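For this view, one protein chain was removed and the others were kept in their places.
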Amino acid sequence: MARLLVIHGPNINLLGKREREVYGDTGFEALNDAIARRAADRGLALTIRQSNHEGELVDIIQGAAGAADVIVINAGAFTHTSVAIRDALAAVDIPFVEIHMSNVYKREEFRHHSYLSALASGIVVGFGTDGYLLAVDGAAMLAARRGE
Amino acid sequence: MARLLVIHGPNINLLGKREREVYGDTGFEALNDAIARRAADRGLALTIRQSNHEGELVDIIQGAAGAADVIVINAGAFTHTSVAIRDALAAVDIPFVEIHMSNVYKREEFRHHSYLSALASGIVVGFGTDGYLLAVDGAAMLAARRGE
Amino acid sequence: MARLLVIHGPNINLLGKREREVYGDTGFEALNDAIARRAADRGLALTIRQSNHEGELVDIIQGAAGAADVIVINAGAFTHTSVAIRDALAAVDIPFVEIHMSNVYKREEFRHHSYLSALASGIVVGFGTDGYLLAVDGAAMLAARRGE
Amino acid sequence: MARLLVIHGPNINLLGKREREVYGDTGFEALNDAIARRAADRGLALTIRQSNHEGELVDIIQGAAGAADVIVINAGAFTHTSVAIRDALAAVDIPFVEIHMSNVYKREEFRHHSYLSALASGIVVGFGTDGYLLAVDGAAMLAARRGE
Amino acid sequence: MARLLVIHGPNINLLGKREREVYGDTGFEALNDAIARRAADRGLALTIRQSNHEGELVDIIQGAAGAADVIVINAGAFTHTSVAIRDALAAVDIPFVEIHMSNVYKREEFRHHSYLSALASGIVVGFGTDGYLLAVDGAAMLAARRGE
Amino acid sequence: MARLLVIHGPNINLLGKREREVYGDTGFEALNDAIARRAADRGLALTIRQSNHEGELVDIIQGAAGAADVIVINAGAFTHTSVAIRDALAAVDIPFVEIHMSNVYKREEFRHHSYLSALASGIVVGFGTDGYLLAVDGAAMLAARRGE
Amino acid sequence: MARLLVIHGPNINLLGKREREVYGDTGFEALNDAIARRAADRGLALTIRQSNHEGELVDIIQGAAGAADVIVINAGAFTHTSVAIRDALAAVDIPFVEIHMSNVYKREEFRHHSYLSALASGIVVGFGTDGYLLAVDGAAMLAARRGE
Amino acid sequence: MARLLVIHGPNINLLGKREREVYGDTGFEALNDAIARRAADRGLALTIRQSNHEGELVDIIQGAAGAADVIVINAGAFTHTSVAIRDALAAVDIPFVEIHMSNVYKREEFRHHSYLSALASGIVVGFGTDGYLLAVDGAAMLAARRGE
Amino acid sequence: MARLLVIHGPNINLLGKREREVYGDTGFEALNDAIARRAADRGLALTIRQSNHEGELVDIIQGAAGAADVIVINAGAFTHTSVAIRDALAAVDIPFVEIHMSNVYKREEFRHHSYLSALASGIVVGFGTDGYLLAVDGAAMLAARRGE
Amino acid sequence: MARLLVIHGPNINLLGKREREVYGDTGFEALNDAIARRAADRGLALTIRQSNHEGELVDIIQGAAGAADVIVINAGAFTHTSVAIRDALAAVDIPFVEIHMSNVYKREEFRHHSYLSALASGIVVGFGTDGYLLAVDGAAMLAARRGE
Amino acid sequence: MARLLVIHGPNINLLGKREREVYGDTGFEALNDAIARRAADRGLALTIRQSNHEGELVDIIQGAAGAADVIVINAGAFTHTSVAIRDALAAVDIPFVEIHMSNVYKREEFRHHSYLSALASGIVVGFGTDGYLLAVDGAAMLAARRGE
Partner (left out) sequence: MARLLVIHGPNINLLGKREREVYGDTGFEALNDAIARRAADRGLALTIRQSNHEGELVDIIQGAAGAADVIVINAGAFTHTSVAIRDALAAVDIPFVEIHMSNVYKREEFRHHSYLSALASGIVVGFGTDGYLLAVDGAAMLAARRGE
């Protein structure tokens, strides 16, 4: 059974409480429940982590070495500023899906660049919280391909 | 029954014949068959179009007004150069999913910018031909939300 | 009697059907009728062409050599991306008026640059569909000056 | 009867005396006479002002509040450097036509940017002194639309 | 009684110990005492926090939701690099004053850009430690306006 | 008794008459009255000047040599375009506070740069008309420090 | 016998009719005759195609797969704007020579960049119509090397 | 007898009173006296003008048409910001020498660009107040060449 | 006996486990042992710290005030993104050597800029893990110079 | 009999000894022999020069005045950095062919710009050592045209 | 008696033989004679050197240490490309005048930047060969000031 690690970056824990016109009404708990159901449907063993701390996210990714087969990551604001997270993902060398709920290309210029994209196996942008379901599906595909 | 229009841009008809290290071994026919199966699974009425001509793609998109509920588009090279396709998508105002099989962020700098992204409801990048399946799923979600 | 060729670029055929907050309510037919009346008032023999295809627009411009004395062109999206249309206009060497209905300077940054402007005898921007009437008048002035 | 204010910026008073290869042979007086005839033809009450002083132009625009219904402005060199004139036009909120006699896109790079364009209702570039006649016509159209 | 949260970013705890030619001689304790006196004078209930950790600052801002009516923040170095702090401030939607003791425009180019400024209700730059007093006063004004 | 010179740049005389969504409802007279009361409270002898003319503002600043101990300046649009005003401030070498009522970082890109900031003793941005009161307070602090 | 495909892009069909100061007096027919003689001299089986349509050029290049051993292409204006033609050349993987009659480096800045050059086996710029003869010779060399 | 017009721009009237480490100790009167002596030595009829107003400088230059044979201009801060002064110099078409006392290339980046240089017959930078003497000599040479 | 603090930034703890083609086969423990031997050889009292947390690295540097005479720092990814670490180093004012094992100039563009370099006493790039030995030697030289 | 001067810039003397994957296996002697045969075939009197010294190359070009009718130059690295060689070629005003063996557009960004191209009569890029033969042929064409 | 070293850079030895529309008709010998007469008039002991070799120019400047009191240098093309000459001038620390005969600001963009200007005591641009006379005069002034 393939192991999936879902990582949420800074401020995503506020989902449903902040900027609803951007992120929609689904709360963080509800989102994680939906992710859990989808992972179960896809036959994936799931772990979910969230942190507002760049260093902690690096620790989590480092800890995934040997413990996860595929990663889904929404690095939030760190997407645009963190070389450390990029390096951690490169170091552990686990295939990962980058996900953003909002369409970053409709927002500020500085959100158009991601330090992670060049290393990602797949990227899902927009679709709101539904994007996570697609990302989990994509991760399942990646895990399956690996397993072949 | 929601209607899905899948649009393939220039050179995608060569799939499986060209640059396999970039695009994989699946042929264009096989890809379209897979898309058709997925659309059927999701209860979507499917039309598929391909063209190497920017103007024809504009014509196809204009023709979708009143004839499609959601679009999946891989504009290929025109992604990076065509304001005309962007304008056509804006004009018909049908929600669309932008899809790229290769991870454009691993490739030349000029492929990192898309004229379509700012208008897309969702974007799927990487995942190879599997990305189309995720895009069809995403399109189904968009159609469902619209239908609500 | 001077001969005027009016060229509409991509998506302008949707006028009145798309983005009315940008382009107003006048339809494409009505616009062309108004242009025809104005050209008649100014004593100009009129031909109107529209295409969504860059290559076809190049063909049209090439065909104008010896067949038109002045051109009014709204190249739409190709304004910002087409060196080929610029080259065709340079090749036939017919004085032309560049026209845009919307104020492109209120819109996306990439609409602020035109490949055509440096070759134009005159440019009319904004004014909505009325701008075409001014452009026809300007074209009549150019034809008159040439005729002197 | 709608009131039109025509504003000439720096060095336009030298018209006909300077750089004739750029601006043509018509003198400043003759230009203003032609403008006056056109305004009369269009049923507009006309005021014409010229100044080489940015501050004076700001004063003139401020003074137009309640005294003019539409403005035609050739801000000359200040087009490219004056945020103060832009702010004055924004402040009085009178619809205006921006006009340039020469085709600025054939000239130095720094003349390709205008601080005024993003606020203009319409823009007329090139056409030499004839451009003013088109601008007056355009202003008449704007005044008419306002009057509706 | 309005609640004010003052947040000090990285290295500000060294005040009075480092680079005195830039930041002056007042120590961190003394600064906080002065802030406390000013807040008391302005009838504000005060909390002061400092951290060198971006993630902790995000946590602090998140924690302010429902617990503070106005924020004064000197994000120090994170001003120029942290999208996460910007997003946290946007998420909790509490009016805030951005403050810098040194005149950042006299310093390195990279200190001229702030990720926070576009969201701030007010900004105070320069004035040394006195700037905090002005920022507290400004915060009091913001709280008063809110309270109306 | 320290002498304060408050300088208003172009279009600020229209306060309360223009763009109220940006600048609020307070009129120019009312603002100056409020400034006068604050200056009196702070024990400062006050002079207020306004001009739409860059050259006149330069004259005013030159005239402040020996006649003012501290300056509060809102150079308006000239903030972004005038090296001459910068040079005048550098020449007379009087400490000054730069003030903007609106948050320039929420507005057009060209308003994000100030020619004055690098020379200012303090800067106050946003806060609407209240910002002037903070600026006067800041000026009083500067005068006091000088007087020590 | 190696097969050579010569492709002319937009407006090259006007050769000898347009901008003679840039392109010389040789007509398009005469050029093709000269190319044919040279190809015959070099023992190459020749096909010549011209189109003003980007999409048609893509079609022509796709059609060359298995039908041509080497390509000489003057993509004209599309040199500077077409990623689609670049992708088509990459897809068919036939060695090609890029040719320009005029010295593009003496012309507008936007003509200094070519989307094709990075994929070309050889590039010939300047030399007027004679450049085609050198390009045919170069193509013969490439075909010979391949044939070894 | 050739007529020389020397124009001083903004803040140059403060010479000797401001920033002595940049501009030296010579006062404005003394400088003008030295210029007068040099002009007399070179057989030039001299007029000297100074203004802090861009518009007035434009007026002065316009007034030089037919009244001066050569100009020496230190446009001060307007060197870097005034297209209007550039246009005035172009309009009157009198040969001119651009002069700066300080070495602008040792100062802020924005002082490295001059709107006037491309039109100047000669440029003298640095040398302090002595530069004016060289500029007068250069003007005499220009006048002599013209007179030939 | 001079005190040396060696600081390792994010992901360096994975040395020998990640990207061996970039960083070589030496493990993190082995590296630290080698550093310890070299420090002993050079007569330096050694402390080694590693963290993936930017804030913790700031804390460590702040803690070095009065506790270390010289620092060797490999800030890893934070080299390119952390103004906070730069500010901490500036604040404690301890001479430091910046070290990178890989040649950052052979890698992505964003690794070519370091926020630390402008403050470093010396920089060692490339040489793999051997670079640390040179850095320790360099630190010993710095400490010796200080001690003179 | 027309006289041809072939100039090789820095490091080209190492041909066949260095970077064979870029430049091929032909040695420098062999290349010059091939050039000599081609020149003889084309009826050109040949001189070949090589230098690693920019100044010497300038001397060689200056010496060509009156001694050569056409030049073929591969300036090697100086192509991208030498204005002096450009100026020398402009000064002697001899038509020249610029040649590069490797396809510079496949290499580092800084090799995409040439100081010589804007002055060249023709440019040949890629083709390896064969490119020299095309360049000699092109030179013969230029000499023939001149001789007409 | 002050010692003046005049240095001519690459291609200046061709003066009067090349590009006369840019540099005029005076030959190199005649120029040096004129310089010699002027230096004599100003009581300066003169040495003149010319080289097309950057390294030789560095040698010449190094050799000026202790042998010249002031330098006049026209570094020609090296002005825009040579950091080595800049460093040599900085190293010997002799005041120097930078001179250009043509107005570099009317020429290619790359001639607008000089590596030498920021170190020069004075700069003379334009004036043709007469500029050298002004430069010698300027050098005499510098020598005189030094001698005081």
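Order of writing sets the chain letters: A, B, C, D, E, F, G, H, I, J and K. Residues in each chain are counted from 1.
Note that in this section a residue touches a chain if its C-beta (ideal position, glycine included) is under 8 Å from a C-beta of that chain, and two chains touch if they have at least 3 such contacts.
Keep in mind that this is a model prediction, so the values were computed, not measured.
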item	value
Contact with the hidden chain (one of K:A30, K:A45, K:A67 or K:A90)	K:A90
Residue of K:T81, K:N103 or K:S117 touching the missing chain in the full complex	K:T81
Touching residues on chain J - with respect to the absent chain	9-11, 13-14, 17-19, 51-56, 76-78, 80-81, 110-111
Chain I, residues in touch with the chain not shown (by the definition above)	103, 105-106, 114, 117-118, 120-127, 130-131, 133-134, 137-138, 141-142
Residue numbers in chain K that touch the chain omitted from display	53-56, 58-59, 62, 65, 81-84, 86-88, 90-93, 115
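We take it that only the chains that are shown with their structure count from here on.
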item	value
Minimum number of chain-to-chain contact steps, chain A to chain D	3
Euclidean distance of C-alpha centroids - chain E vs chain F, Å	23
Chain K: positions in contact with at least two other chains	none
Chain-chain contacts as defined at top	A-B, A-E, A-I, B-C, B-G, C-D, C-G, D-F, D-H, E-F, E-I, F-H, G-J, H-K, J-K
